[in-house]
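Handing you this structure, nothing more for now.
Note that one protein chain of the assembly has been removed; the remaining protein chains are unaltered in position.
So that you can tell them apart, the chains are marked A, B and C in the order they are listed, and the count of residues begins at 1 in each.
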Amino acid sequence: MLPAGCSRRLVAELRDARDACAERQRQLERSLCVSRRLLRTWEPVETPAAEPAPGPEPNEEAPPPACTPSPQELKELELLTQALEKAVRVRKGTSKAGERHKALSLKSGSAAASATTASAPSRASSQAGSRASETKPPRGAHQTTVPARGLPECRLPSVGDRTHMGRGARATKPGPGLRDQQIPPSAAPQAPEAFTLKEKGILLKLPMAYRKAASQNSRLWAQFSSTQTSDSRDAATTAKTQFLQKMKMTSGWPSSGLSAAEAEAEVGLLQKACSLLRRRMEEELSADPADWMQEYHCLLTLEGLQAITGRCLHRVQGLRAAVAGQQLGPWPEGRCPRASVPCEGRTDPSWSPQLLLYSSTKELQTLAALRLRVAMLEQQIHLEKVLMAELLPLVSTRDPQGPSWLVLCRAVHSLLCEGGERFLTILRDEPAD
Amino acid sequence: MSIVTVQLGQCGNQIGFEVFDALYTDSHCPQGLCSKRENEAYQASCKERFFSEEENGVPVARAVLVDMEPKVTSQTLSKATQSGRWKYGQHSCFCQKQGSGNNWAYGYSVHGPRHEESIMNLIQKEVEKCDSLSGFFIIMSMAGGTGSGLGAFVTQNLQDQYSNSLKMNQIIWPYGTGEVIVQNYNSILTLSHLYRSSDALLVHENDALHKICAKLMNIKQISFSDINQVLAHQLGSVFQPTYSVEGSCHYRRNPLGDLMENLVPHPEFKMLGIRNIPQMSENSLAYSTFTWAGLLKHLRQMLISNSKMEEGIDWQVRPPLPGLPTLGKASLNRGLHFNMSIANLVILRGKDVHSADLGGFKDSALYTSWLEPINAFNAWKTHRAFSKYEKSAALVSNSQFLLKPLDTIVGKAWNMFASKAYIHQYTKFGMEEEDFLDSFTLLEQVVASYCNL
Amino acid sequence: MAQSVVVQVGQCGNQIGCCFWDLALREHAAVNQKGIYDEAISSFFRNVDTRVVGDGGSISKGKICSLKARAILIDMEEGVVNEILQGPLRDVFDSKQLITDISGSGNNWAVGYKVFGSLYQEQILEKLRKSAEHCDCLQCFFIIHSMGGGTGSGLGTFLLKLLEDEFPEVYRFVTSVYPSGEDDVITSPYNSILAMKELNEHADCVLPIDNQSLFDIISKIDLMVNSGKLGTTIKPKSLVTSSAEAVKKWHQRPFDAMNNIVANLLLNLTSSARFEGSLNMDLNEISMNLVPFPQLHYLVSSLTPLYTLADVNIPTRRLDQMFSDAFSKDHQLIRADPKHSLYLACALMVRGNVQVSDLRRNIERLKPSLQFVSWNQEGWKTSLCSVPPVGHSHSLLALANNTCVKPTFMELKERFMRLYKKKAHLHHYLQIEGMEESGFMEAVSSLSGLIEEYNQLDATKSMPVEDFPRLSIAV
Partner (left out) sequence: MGRRRPRGPRGDTVGALPEAIAALSQTLPAGPSPEIFRRAKFDRPEAAPALWQLLFRVLSPLPRDGASASPASPALEAQVHLVKSALRSQGYPRRALAQLPEDGSQGSRELLLALAWLLARGPLLEQLLAQTRVRLGDEIPLCECEALASAGPLPPRREADGPVDIRHLQWLMGKLRFQWRNLITSQQEQCALLGKIHSYTQGCHSDRSLGHLSVAETELFRDPEGGRQLLQRLESENARLEAALVWRRQELVFWKWMDTVLGACPLEASQPTFLPRIPTGGAGELELVAQELQALHEELRGAAEPRRAAWEARVGGWGPEQTAVQRASREAVGRELAALQRACEQGEALAQPHGPCRLVKTDARASGGPGLRAAELIGALRSRETRLEAVLGRLQTRCRQELTRLAGARPGLLWILPPGR
């Protein structure tokens, strides 16, 4: 058995690490769920009721997400499709000369009132989602056909368009206009057809309302980050500084105090510094000086590094003193959230995300795997240090003749020297007789 | 997520076929006692895991067949094709002219390096067919030469090349009395190598399976195919879809990962065994009814009394009182022995599964002192019935169940080794006595670790 | 699938070989109804397009054109080989596979080994290489010879050394017919002992056969047939007979019947490697499992059901009886009693409709009556081949590595010593170039060494089985 304090600390460390992993896994699962759903077959009409939200479900008996419409739903769909086709045929007849834009929109029932849902009455009454066709003013107005803002415009016809899209429309109307071309609905009525992103993804087009909001969003972010550094803010900065000082004064805060967050940040800095210095040293030592000048350069660098390391050690001393001088205030006990702010909190020159270009899935996978690998290594190194700090003293202070010393040694060896993956065996060296 | 199966040697290939057939049959069984929609989701989940789709719609097992002689693989391929329901991939088979001759060293040191590239290429092709690879099943016998020697070699290569994917070896544990005379050598070499390169060893004991055929399935003249079908049933009962924890309407994505995280995190404890209930012939089934309470009571007693099947359970065995010291190796040969668990996973399938009370498995007396049931016990559920059973339960256990067989094998091999018998057959192919000693050392440690829980 | 080449040396070797090829052809004809050249056939036969001149005519797939035995026939007399070439089997051999002389070895091992060995070495090697080239995976040489004569024992064992040097990876399984006590060849003890040394050193497995045992078996069958026991008839179409006039021939040529038994042994030995089954046993598994120490590679064989095998139709007995018989004294192919000696290892090779549960049951049943060496208490190797022998529902071949072979060797040594003390006939040997008296001494000490190894094992028989102390784990 390990001592209680040591146990508590190490179990807590490992638990933290596992919680962090589990949290990431959950995030990934959530986004995977969305992506997977996108790549599955898209039913021609959304049936939001049948798609349970991902996440906990109180009832174990609830249906799984991979749902196919019930016979009832299918029947309704068919009715709807017929109604649609009828509408389309009528429109087609009236728009022979000019190019008419026809759109099929997917939209939710709540906003469907404005649309011509009359063509599918049975559907509107029974289903949340509905599909309707709309006749647009021939020209002049914006090309896209969003009936109400927020509704994605979908140019994904479902009715028999597989054949027509592939052979007819597409083949006969090539050229740049194709992408913006609304798909002519089929004249051959079929049962509503499911499709996949792979087949029809290229036909998607973002709705206007969204495009507008998104571009406004990026404009605002740009503006927001550009004003941040402007001169006009000097006055505000001064005011804030003054406010902080006044606050400190009125509270009798000791001038040399160091908060836990600051201390932690400082430790983090020192850690980074340490690895930076070590890396530099290794570079220097692995280089093979060719002449006396380089030799001299190397010597100076090493001495300089030594000096910097000395200064870091000095900072450690200071920090130690601060920690040692701490006293307990009247503040509540408890574990504090980590003060470190993820890098999104950093004041970056640009707020809107930069672009990261990748050329193949393989490359993306390599990149992601490496990122994770680095994160894991960092976590592993952290754990290794913590475990070293707690376990090595135990091994060296316990009585080697004691009953549990060897047990401890074996486990410690596995944890510290083999990353917990493998284990050693200790045999009694006795003559076989 | 998908699992790629590597079937090695005669045993591995024969079993592999039965496993895929059982998975297919179960997932296409029309009366799963659940809604059509749910059945379809179950089917889809099973398919993603174990089959890929070919152009003409026939499911293709995510499997690679490897043998060093052609008879078995060609038979296996044609059996699958003849079934008309599923098949193996056209280019998923690797075989040679001449077997490993029950010689582990020949499989590991000669066939392995010689055919490394071809085999790994086949596996890679299969892996590339998966959107997402969870890991590998490696089906192999422990006694022979190809399954055991080449199997150990391939597992090691998988560990090198797919270090993040999970590797579960399906180990066929030979009959206690003879199939292959050098089986104890082959076994210790296999086990010790897998202990270094595999994540979990799911052990299937021929003796136990044989008994199930005789006693529960009422088969008079038992063939290997009967035995393999029982094994396939057991494997299916674990790895067919079950609900994931958080969203009960979602099927578990990565059962292999979940299972391993729960059962084999400790490097010294990697041996797993399966127990099932009920298992019976079609005739008896018609006259039986089951309750969850009854099934779980039996299953629990099967666990603690280390009985491999429902029949002949020793009801006298009880968990020890808390605080008593563990008995250590001395207790190994005593008759009445409580089987201590490290960790258990129970899988329940069928009607009213939510009403099943698993309290009996959450008893801390069942587990080693250093793990609480909360860390050591897990349950998976689905109300989709499995195979022909309205209700069924499976238990995957990391416990002392294999201690005695393992100790016996190590002991017999050691006796043979001390007499230097058969050693020349191994040194002929580049192995040294030192290699044997390494294997003995590692396995003696495993035995000791399982003893001193 | 891997292939084997049969090398039949001397009169006895060629006679047995002849039976073997006849049976092998008929077995494949029975199993392979479609006439397709398949993997199973390929293990012993080449498929040759006879229209093509030269050696380029091998066909690896498709219809059977003309089958050629993967065999090399060696004899230093012409009689037997000529007989074969004029007989019904003439088509499966061609002249390129033959090595003959006219002078004979005069029942002198030294003539076979030293004289003909050096004389024919190149020719033999060339034919061996040729036969190996015809295989895409040559696994095993089966050498058939007798120990008592000159050509079989001398040239036959010379060949072993040659094979070892030239094809070190290919197994050498030797079927050796040992002379019986009242052998008509006076020098047979010399020849046998000299040959034994070569077998000790250069064979992977030796299947010793004893003429006397074969004869006893035949006599017993004979008796049974003649006694007109109820239901006993000669089977019209079974494997052992070479032609329709089996019964007549039977009495005229008892050797044919005896040779047939040996040929059957070879067929059953290879059946699990050739045909499908739920538990295959490749040839390389035989030595792997049955040879715990390099020199102890003598395997005592027994075949059951023996009487039905010998063309006699007696009512089928229980399956379990077949297993019991395999361990009885009168089913062994040499005079030995494995049941009362020490087993080092034992293989059961079963053919036909037998399942693993039958195997398990019988092993459990028989085990208590058998004694196994302490470190191999469960020394069983088993195989299940689903193709039964022609005309039968099932069969069993048991191979035992058992100290019961020791008496045969001791008897041989005694007979040798009786002659050798008198230096009788020694000069016939010493006059051969390269043959020295030390050769005899070495041969006999090699045999003594072998006997001593068996002795040591036998000595453990009375000792209680004890486990060796294991490695001691500290934690």
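Methods note: a contact is a pair of C-beta atoms (placed from the backbone, for glycine too) under 8 Å apart; a residue touches a chain by one contact, two chains touch by 3 or more.
This structure is a prediction, so every number in the text was calculated from the model and none was measured.
Trainee: For the chain that is not shown, enumerate the shown chains it touches in the whole assembly.
Mentor: So, spelled out: the chain left out of view touches A, B.
Trainee: If you put the missing chain back, which residues of chain B would it touch?
Mentor: 1, 131-134, 164-166, 196, 199, 253-254, 257, 260-261, 264-267, 369-371, 375, 438, 441-442
Basically, only the chains that are shown with their structure count from here on.
Trainee: Hey, how far is the Cα centre of chain B from the one of chain C, in Å?
Mentor: About 41 Å separates the centre of chain B from that of chain C.
Trainee: At least two other chains touched by the same residue of chain A: list those residues.
Mentor: Within chain A, residues 425, 427 contact more than one other chain.
Trainee: Counting only residues that touch at least 2 other chains, which ones in chain C make the list?
Mentor: In chain C, 468, 471, 473, 475 touch at least two other chains.
Trainee: What does chain B use to touch chain A in their complex?
Mentor: 35, 37-38, 40-42, 44, 164, 196, 243, 246-251, 253, 267-268, 353-354, 381, 383, 441-442, 444-445
Trainee: What residues on chain B touch chain C, complex-wise?
Mentor: Interface residues on the chain B side: 10, 14, 69-72, 75, 96-103, 106, 145, 175-182, 210, 213-214, 219-225, 227, 410-412, 414-416, 418-422, 424-425, 440-441, 444-445, 447-448, 452.
Trainee: Which chain A residues qualify as touching chain B in the complex?
Mentor: Going by the criterion above, the answer is residues 29, 32, 52, 54-57, 59-68, 70, 369, 414, 418, 420-423, 425, 427.
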